[in-house]
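Shown here: the complex without one of its protein chains, the others still in place.
Our next item is subunit A:
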Amino acid sequence: MTRYTMAIDLDSCIGCHSCAVVCKQENNVGLGTFYSKVLTIGPSGSYPDLEMYYLPVACQHCENPQCVSVCPTGASYKREDGIVLVDHAKCVGCQYCVMACPYGVRTYDESKDKGVIEKCTLCAHLVDDGKTPACVRHCPGQARFFGDADDPESDVSKMIARKQTHKLTDVGNKPSVTFGLDKCEWKGGE
């Protein structure tokens, strides 16, 4: 079965926020909203014995997404290929999902015609066209990989195979995005 997701090599990420900005272009994201944010983790330790990495955070396209379970209208849904989406025609902007999401990556966007929930779509419109998400294609560190986690030949599986991997804290939702980090100690998203 296809399970589309992303893998991010944090050793390659230079924290340039290009992903956050190209996403705005590709998905017409309004001011004040980010589908993808880049956190600086650290530097931890004391000068000059330090470690630091950058952590891009967007929707983790969970296997068991809480945002879908709590949605009263069925607007939040998970596709068979693993991508979690919001159907804006059904979304009433109640924001239950915003509260349910453990990662704070859903935004209530008032600037749209009607208040709806916005979040990373894994560029489903590009994926459906046989392409990769915009942030993957343009990443200056070539740190982002997209593909089918069930396909051992996919870019995602290959990165997972060659690196020490981590996921954001799992509270039963089973986040699908994998982070590779060999050079520093993983500190999660704190």
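We take it that a residue touches a chain if its C-beta (ideal position, glycine included) is under 8 Å from a C-beta of that chain, and two chains touch if they have at least 3 such contacts; residues count from 1.
Quick note on the criterion: contacts and distances are computed from a predicted model.
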The complex lacks one chain in this depiction; which UniProt name from "Urease accessory protein UreF", "Molybdopterin-dependent oxidoreductase", "Porin family protein" or "Iron transporter FeoB" does that chain carry?
"Molybdopterin-dependent oxidoreductase"
Of A:17, A:78, A:158 or A:187, the residue in touch with the unshown chain
A:17
Among the options A:26, A:118 or A:148, the absent chain makes contact with A:26
Pick out which of A:97, A:126 or A:177 touches the chain that's been left out of the picture.
A:126
I'm checking contacts with the chain that's been left out. Which of A:39, A:52 or A:99 qualifies?
A:52
Missing-chain contacts mapped onto subunit A
11-12, 14-18, 20-22, 24-32, 42-48, 50-54, 111, 125-126, 129, 131, 137-142, 183-184
